[in-house]
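Step one of this worksheet: look at the structure below.
Note that one protein chain is taken out, while the other chains of the complex remain in position.
Chain IDs A, B and C follow the sequence of writing; residue 1 opens each chain.
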Amino acid sequence: MGAAARAEVSIVPEVLPADLASIYRKLRLIRRTEEEIARVYPSDQIKSPVHLSIGQESVPVGVCDVLRPDDVISTTYRGHAAYLAKGGDLNAMIAELYGKETGCARGRGGSMHLIDMKQYILGGSAVVGTTIPVAVGYALALQREGQGRVVAAFFGDGATEEGVFHESLNFAALHRLPVLFVCENNFYAIHEPLEKRWSSRQLCERVRTYGIPAWQVADGNVLEIRRLAGEAIGPLRTGAGGPAFLECQVYRWREHVGPQEDYESGYRERSELEPWQERDQVRLLGDQLGAAERAGIDAEIESVLAAAFQFAETSKFPAAPDLFQNVYAE
Amino acid sequence: MGAAARAEVSIVPEVLPADLASIYRKLRLIRRTEEEIARVYPSDQIKSPVHLSIGQESVPVGVCDVLRPDDVISTTYRGHAAYLAKGGDLNAMIAELYGKETGCARGRGGSMHLIDMKQYILGGSAVVGTTIPVAVGYALALQREGQGRVVAAFFGDGATEEGVFHESLNFAALHRLPVLFVCENNFYAIHEPLEKRWSSRQLCERVRTYGIPAWQVADGNVLEIRRLAGEAIGPLRTGAGGPAFLECQVYRWREHVGPQEDYESGYRERSELEPWQERDQVRLLGDQLGAAERAGIDAEIESVLAAAFQFAETSKFPAAPDLFQNVYAE
Amino acid sequence: MSTPNSPRLLHYVDALREAVSQEMERDARVFVFGLDVDDHRGIQGSTLGLQEEFGAKRVFTTPLSEDAMTGVAIGAAMAGLRPIHVHIRMDFLMLAMNQLINIAAKAHYMYGGAVKVPLVVRSMIGKSWGQGAQHSQGLYGMFMHVPGLKVVAPSNAYDAKGCMIAAIRDDNPVIFVEHRLLYPTEAYVPEELFAVPSGRARRCAKGNDITLVGISNMVLECLRAHELVAEAGVQAEVIDPIWLAPLDIDTIIESVNRTGRLLVADNAWTNCGASAEILARVSESPKTLRGVQMARLGFAATTCPPSPLLEQEYYPNPARIAAQIHQMVRPGETGWTPDAARAALAYQLQFRGPF
Partner (left out) sequence: MSTPNSPRLLHYVDALREAVSQEMERDARVFVFGLDVDDHRGIQGSTLGLQEEFGAKRVFTTPLSEDAMTGVAIGAAMAGLRPIHVHIRMDFLMLAMNQLINIAAKAHYMYGGAVKVPLVVRSMIGKSWGQGAQHSQGLYGMFMHVPGLKVVAPSNAYDAKGCMIAAIRDDNPVIFVEHRLLYPTEAYVPEELFAVPSGRARRCAKGNDITLVGISNMVLECLRAHELVAEAGVQAEVIDPIWLAPLDIDTIIESVNRTGRLLVADNAWTNCGASAEILARVSESPKTLRGVQMARLGFAATTCPPSPLLEQEYYPNPARIAAQIHQMVRPGETGWTPDAARAALAYQLQFRGPF
């Protein structure tokens, strides 16, 4: 299995060994962070509804790997993965889940509203689709700035049903804004499958009718996502290339919200999960590394994770009198 | 010219002479009604902003000609033409423009909100795009009813930029609802041309990605519109055919709102108008009729028109104490 | 004040479902749709089983398209059906405002009475567990602002059923406001169909010292506060308006004229909210005796924070309501607060509506 997988992912030539290690580290960090969140969750220390990305890590990791530090991303309430993939502060993220003053939104956001403006991670939103036009607006500012920076906007398959997605595509294409739209298509919105929501699967075809190049990755392959993201973003940096679109099919391994699996609840079968587990990108990338290197990365991740949860636990809650801070900006 | 035009329009075989006369009558009625509105307008008796369809008559006339009386249409603030094409009461329409109690909305709507539920004409709306999902909802009810009735939803090119248009397409296609979407593409939203609003012209292509068959008529030809509408609607009546889409390119001869022309205002040239005047459907259809028949129709129209304006003028305004009627339905 | 005819206790969530089910049984025009109404969670249970009972043509989920789905509901209603459109959070209604405000509220009037829009829009206010900024809003004040809409916010299972039935039978668009924390509460609810029609507030507790008006979940908080101040010998009258539009102000004024004091506790921001309207109506009414003392409590004028201490501070609670009551009734004895232990215990009090 290891050999077959290695053959499968190593076909992309421009991936250097150092890239592989760093991609693996990000994938693994996200996976382990969310597993820890799931483990801790029953203790009620995390006072926020959590939407885990376990199984979907490869999308933001693949995309963010070709972004510059001063590029921008927008995320959703299922934003842990993108936040970490773009380099968001781990301590501040866990502290935010705990509702602490040291959280990335100082305990005022919660899990669904992660933000790290130092890493150019725009805040997540709990209302589906709302961050898409905001990302486009940020891209408008970047186009005016003219420094070749781009925005990658992450959102789910459900978000494409909201009218604002179409309005955003049209406007971004009309003004040729430097934004890469990334649809994380996990086939479900909560428990509702695509069949009950989409009249057809021709999402990429539809996006192309706006004059936007569109690609689909059907297997969650992180290196393929990375390659296409790189291809898509190249022209955007010139100021002349318009937006681009990537549909990445992936699978959400856990329940929609909360720490557990939900294959017994009736809306989907575990058999759907299995092919995705077979091509688990975290494991497959790890398999490409030497055992020692991998173990080193794994150990380092465990230690930053432990430190992050420790940080969150020991941080203070915002105090009641601070309720009125930041209602208005001064 | 008459001959050429005759050749051009007579290629559609299934149009009988009687059809031609009735189509001409509707086209002419709409044209003359709006010319009268424009003529009367400076007298300030019409107390409502009027959005004239002069030059665009062929779209609703072509479509409505294949509708049954119990089929339904939805319109916009530019709704005079569709209202009349579907058989809306002329007296009640003019009275509505005059703000009279005998108006089709009892003076509570105005020109932008024409309605005639006896003829299954849903009320127009002054907020662009809003009537589209309402039409789809009506189609849902018709599908449940199962009597083969359909809805034709008219809207402008600008409405397709609103997210709700896409949401409506997706839902209608998903449930295979009996609705014919008809885009009256007159290339402008107020004074803004398509180039400033659409990233591409691939509207029909886009609609097809929802699994909706789509046709374009580029010259406003009423018989072609009629033919395609008939083709599109056929399957809808079976209960199995999903929605269909028609993009009809036409040209608005007058200003966006108000009675006049506006070729001096700088946003468009009269030269744009000329080809459309050359293929003026009112005249071309008239040319196909015998002179006597045509004169008879024209005279009859003048008399119903005169009666309608007379009716409107002599009707009463709703009285102040009636302000509170119909806030809530009992 | 209605008296239950039945000794049956029912949860709020089940009362909602029962009302819808019985009305669907009675009237084939009624249908239920909205995101996730057909999944195994069934909108926290409130739509559970309906699809099995009535089939997928009458109970179905939708794409994530709140704007168009609202238009669809309106169109179906104009065609004679009676849709119930369900949203799991009230916050999402912001996507439906154009259709609700510009079409649903106005259609009957603007089209000269030619159409009706018998539509029920259900939505839930979230609270606690870090629901945060966008899953916690009580935005019904916006709907109360607009003529043509009715707004109802039942606070107990009895009203949940009766108001739902009234809403479904109403020929106007009704914004039906639910509160997540009310779902597990119980009340005596008749099995038969009954309506709690608009225009009648209910006195839930008697008292002559102050009139307390609670809205939605705040009715329960007010009843708890009523208990807390009773310890200090203060008798608070508690009124539940039930329907917010149209609003039965007379019942409130009658009480205020007796108590001389009015405190409104709302499940929403106070600014231009239901509490503002109630104070304004009482203030301007010629029926109101002069010199009434008034106050409001509602969400703090901030965005809702998920962090626990902040969140506690954000919401009115029985202790804070009680303290406010005491301050108004006994202005001399400053700084009274209920015993902390008792205030905490207040949450264990069971209140079984109809009150």
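A few comments on the model shown:
Rule of thumb we're sticking to: contacts are C-beta pairs under 8 Å (C-beta built on N, C-alpha and C of every residue); 3 or more make two chains touch, one makes a residue touch a chain.
The model shown is predicted, which means the values in this text are computed figures rather than measured ones.
Considering the complete complex, the chain that is not shown touches A, B, C. Set against the missing chain, the residues A:Val134, A:Ile190, A:Leu273 or A:Ala320 yield one that touches it, A:Val134.
Within the whole complex, the absent chain has one touching residue among C:Ser46, C:Thr61 or C:Gln134, and that is C:Gln134. Residues 47-49, 99-101, 103, 107-113, 125-129, 158-159, 161-163, 189-192, 196-198, 265-267, 317-324, 327 are the ones on chain B that touch the missing chain. Those residues of chain A that touch the chain absent from the view are 72, 103-109, 113, 115-117, 122-123, 125, 127, 130-142, 144, 163-164, 167-168, 170-171, 174, 325-330.
Where chain C meets the chain that is not shown, the touching residues are 67, 91, 94-95, 97-98, 101-102, 105-106, 109-110, 132-134, 137, 139, 141-142, 144-148, 245, 268-277, 279-280, 282-284, 290-292, 294-296, 301-303, 305.
Keep this in mind: only the chains that are shown with their structure count from here on.
Think of the whole protein's Cα atoms as having one middle point; the chain whose own Cα middle lies nearest to it is C. With centres defined as mean CA coordinates, chain C is found 37 Å away from chain A.
Contacts with at least two other chains are made by residues 62-63, 65, 67-68 of chain C. Each of residues 163-164, 167, 170-171, 174 in chain B touches at least two other chains.
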